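Please read the structure below before turning to the comments.
Complex shown without one protein chain; remaining protein chains in place.
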Amino acid sequence: MRTTPVLTRLAWRYLWRNHRRTIIMLSAIVIGVWAMIFMTALTRGMVDQMIKDGISVLPGHVQAHNPLFLDDPSVSNRISIGDAELSRMFDPLSFKAWASRVKVPAVITSERESRGVTLLGIDPAAERAFSFVTYDDVEGRFLESAEDNAVVIGRKLANTLDTRIGKRVVLMSQDPDNEIADRGFRVAGLFEASMPAFEEMYVFVGKKTAQKMLRIGDATTEIVFVGDDYRDVEPTYDRVRETLDGDLKVSRWYEIDTYLGTMLKVMDGFVLIWVIVIFLALSFGLVNTLVMAVFERIREIGLMLALGMKPASILGQIIIESMMLLAVGLAIGDLLAWATIQPLKEGIDISAVAEGMEMMGASSVLYPKLYLYDMLLANVVVLILGFLASLSPAWRASRYEPVEAITKVG
Amino acid sequence: MAAVRCVDLCKTYRQGDQDIKALDHVSIEIAEGGFVCLSAPSGGGKTTLLNAIGGLDIPDSGEVWIAGRRIDQMSKGELADLRLSSIGFVFQAYNLIPVLTAQENIEFVMQIQGVPAAERRTKSLAILEEVGLAGLEGRRPAEMSGGQQQRVAVARAIVSRPALVLADEPTANLDSRTSDELMTLFTELNEHHNTTFVIATHDQRVMGYAKRLIRMLDGRIVDDIDQHAA
Partner (left out) sequence: MNIVLRLAWRNLWRHSKRTWLTIGAMVFSNTLLVFMISIQFGMYGLMIDNTLQVFSGHMQIQAPGYKDDQKMRQVVPHVVQLASNLRKELQTDTIAARGWAFALASSEERSYGIGVFGVEPVFEPRVSNIPGLIKEGRYLRDPDATEIVIGAVLARNLRVATGDELTLLGSGRDGSFSAAVVHVVGVFESGVVDIDRNFGEMPLETFQDVFYMDGAGHQVVVSAATLDEAELLQPKVVAALPGGTDLVVHDWDALQPGLRQAIQADMSSAFFMYGILVILVAFSVLNTQLMSVLERTHEFGIVMSLGLKAGRLGRLIMLETALMGIIGMIIGSITGAIFTSWFTVNGLSIPGMEEMAANFNLPARIYPEVTPWTAVAGPLVVFLFTLLASAYPALRLHRLHPVEAMRAN
């Protein structure tokens, strides 16, 4: 439209005619936009961390089990495909990482106490990519190979069991014939986990050692795969299913940890609701500002109409003015959000409520996560809703009769 | 062909519980190049007539013709185009858009018309000089005197050389010297460009400049004097 430049100029100048009002409204928009993005980044950070922690324990994006295993986690329901065969099947698929492991419930007994745990028989080399234990941070040492004869347990478990590095513990589980299978291990290392509950739940032994103890040859109970992005596991899922061709039950991470899966969905919904709620709270002020802006220049609108400006141009002028106000507010708000989130990238220590966060499944350091997508969502929602909110005052402004408007005594 | 022709115009307003006949069977014809004053006491119908001629207000009955085109049945869009291309307006007050400078106010109409920027600039500067405001193009309305503001308004009204200029009480807020200067400007424009002027006023001094004086009372024309001849 050829009138756009003149409308834009008029809109901009009018915006600053009453600069106090504009600045107040702008401040409100900036605070609103900042709150939208900041809050979203915090929740995203929390959920991301939860999922990262959660997946690294599951671990992986996609898992394969014997179809009976999930309901009856016993070595009777094992995966009998040997390692050589698994390598032949999965190595060519170039997943980010994959590993087969022995994972069964077990009892650990020290000289003084016993506890129920989950025994993880792993090949440390294959698991390094996605374990929740950072091998290097382990006090003592981590497992060195699949044949390693030692056990690595959580620091908290060691405390309850009254044991320490170098001491012996006994692990007890069942073999395929339901006979008790047990073996003594020397504690080689103590690990720390971001979620204290994991320190009590998991014990690591060598995969081969576990297989020997459980008398299952080279069978395993779980195969885990890591793809590129936990939000998009379909490609990995499809390839694993195709390759296994119906022999095993293949599950996506959110089917196994339904809590995390829902959490992710709920948070997506929350982000949108939060953005809309803030906008609605802002919209009253926005409409008010526009109504006032129109009211105080009714005569000028009448003049423009009398001079031959089309009503559509008046409509456009008010909407451009509103969009400019929002755009400036969004720009500053975005910048402010970025500037406040950036220094917090290293994490916010919220250990004061650590156990509460653990109850929610989150760890005690919060890493705000600013996603471009969320920022765009907030901006687009504000602009679209802002456009809709300005329609009514702008429409009214364009409906004035020039004579009435011009003779209006303010 | 007449610049303006009104046939049997009627317009009634309701004010409170009273009907006011602002136009009561008014018929006039104004020739091209005319310089006409409409004079009436307050509420005499002169502003209503002026607005009807400018297509700002639609009469209840009767016909309005501008340069051979009937306008009282045009759509709002057509009227806007007509005003844009062939009618210039000067109002009593609030004539200018306060957020635009003198030059921008003048360019405003041309910009809506789609005149290229360079041409707008040349024309607006020339017209500012013509109305005696050279050098003030960057001022905003609030930074100018009442007379200067009215001159800008006149400049804007005539910049696209409309055949017809309608002015409603253009001198109402001006002192006598400034009023004289403004009327002299009108007269010059009328003579140089053969622009038709219709001015609604109750200022005796303004009437003195008119070639033709039409007096109205209660919505009727009571007197039509050709002062040229006198």
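Lettered A and B in written order, each chain numbered from 1.
The rule is simple: a residue touches a chain if its C-beta (ideal position, glycine included) is under 8 Å from a C-beta of that chain, and two chains touch if they have at least 3 such contacts.
Values in this document were obtained by computation on a predicted structure and should not be read as measured data.
What chains on display are touched by the one that is not shown?
A
Tell me which residue among A:Ile24, A:Ala125, A:Ala312 or A:Val380 touches the hidden chain in the full complex.
The missing chain is touched by A:Ile24.
Among A:Met263, A:Met304, A:Ile319 or A:Leu370, which residue is in contact with the omitted chain in the full complex?
Here the residue in touch with the unshown chain is A:Met263.
Which residue among A:Ser74, A:Asn149 or A:Thr243 touches the omitted chain?
Among A:Ser74, A:Asn149 or A:Thr243, only A:Ser74 touches the chain that is not shown.
Considering the whole complex, not just the chains shown, which residues of chain A touch the missing one?
Its contact residues with the unshown chain are 18, 20-21, 24-25, 27-28, 31-32, 35, 39, 42-43, 71-74, 105-107, 109, 111-117, 159-160, 162, 172-174, 178, 180, 258-259, 261-263, 265-266, 269, 274, 277-278, 280-282, 284-285, 287-289, 291-292, 295-296, 350, 352-361.
The rule we apply is simple: only the chains that are shown with their structure count from here on.
Could you please state the distance in Å, as a whole number, between where the Cα atoms of chain A are centred and where those of chain B are centred?
A distance of 67 Å separates the two centres.
Given the complex with chain B, which residues does chain A contribute to the contact?
2-3, 5-6, 9-10, 13-14, 17, 299-300, 303-311, 313, 401-403, 406
List the residues on chain B that touch chain A in their complex, please.
Residues 51, 54, 56-57, 76-77, 80-85, 89, 91, 94-100, 104, 108-109, 111-112, 114, 156 of chain B touch chain A in their complex.
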